[in-house]
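Okay, handing you the structure first.
The complex appears here minus one protein chain, its other protein chains still in place.
Moving on, here comes subunit A:
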């Protein structure tokens, strides 16, 4: 079953309709009411993003203060419909300059109607690529921060692009300076037990590209992943260079990547879209270098006092440093105040999230910082409910470090005019859900 959406609604948190577009006649008109009474007004809002009311299924997602609801009356492909919403939101964001909320929708509702007209016809998803749509949906709202279309060609050619073979790139782009920016962004997910054993650890990484290249360039990317290197060694009939190789658990690519060539030659080759896009995503579970280790100790001293000691150790190279490090130590609701001693950074108690927040702007590599805090609790008359200790969470960014050890070995650009390009490569590792139970 395809998606076959019968209607799509954009609602605000009160349930007012911001946008509605009916694609088929097989659903009644009171769908919004049904959604409001049966989904929005029930307490268990977080139960499930796919719900059935009457004969219709509602697939919905909340993004900032807007609900996007797809109504289907058949046994639709749910994953596809939800993916469509995700992609559509990305599209709207790129049109509105990053924001997607009630105001943005109200200010651009004509534009949204125009887009809805193009991205879905009769309930089937169509082309959602911002690059192409921006060629012919040209309202004032258009803002393309990455590419300034140098040639403004008549829309007659734009329609060709809709059906074109390289759907993600238009022809005739010219840049004075040809540049490629490559960002390798990894997020580390960690779940550690009280005793310091790693329960679960994985890295999800993505390679983001920003291309300002003329013409129709062919790009080839080499990474230090194991399979790719082995294949290369085979082809060139020489032993693989020693050094760290990475085993990727799974890789997915942007639609521009020639998957057949990846499967046969294990090289990532592609004709990139113009501007910014996500080239590939990968997942790694083995051989991960954790950037930080946390050693917490939380003691409850009687009914009104707690002693919190947290030691954080950075494990990356001493020449590197982490930025924006935040350690969140949860405390009970009835916390009155807390006094701190830190070896670096600043700590405070934040009552709105029931956490002690310890912020370190710049955390050097191979270092060990500690925070100790005394927490005073309000003594309550009623028996205190035993406090379920949520995990300590960490936020950080470590530039020039990859938890997986992934490195770009080369990036080759080939275009028939033979221009030279400048390539920029950056690495950054962020905290995904970095949780330490305490």
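Going forward, contacts are C-beta pairs under 8 Å (C-beta built on N, C-alpha and C of every residue); 3 or more make two chains touch, one makes a residue touch a chain; residues count from 1.
Quick note on the criterion: contacts and distances are computed from a predicted model.
Of the candidates "Superoxide dismutase", "3-methyl-2-oxobutanoate dehydrogenase (2-methylpropanoyl-transferring)", "Beta-adaptin-like protein" or "ER membrane protein complex subunit 4", the chain left out of this view carries the UniProt protein name "Beta-adaptin-like protein".
Considering the whole complex, the residue from A:215, A:390 or A:405 that touches the absent chain is A:390. Remark: the omitted chain is touched by one listed residue; of A:281, A:311 or A:409 this is A:281. Checked against the hidden chain, the listed residues A:189, A:314, A:402 or A:421 yield one contact partner: A:189.
Within subunit A, the residues in touch with the undisplayed chain are 1-2, 16-20, 22, 24-25, 38, 44, 46-50, 52-55, 57, 59-61, 72-80, 82-86, 109-110, 113-114, 117, 121-122, 124-128, 136, 139, 155-156, 158-160, 162-165, 167, 189, 191, 199-200, 202, 204, 249-255, 259-260, 262-263, 278, 280-281, 283, 385-386, 388-391, 393, 433, 435, 437.
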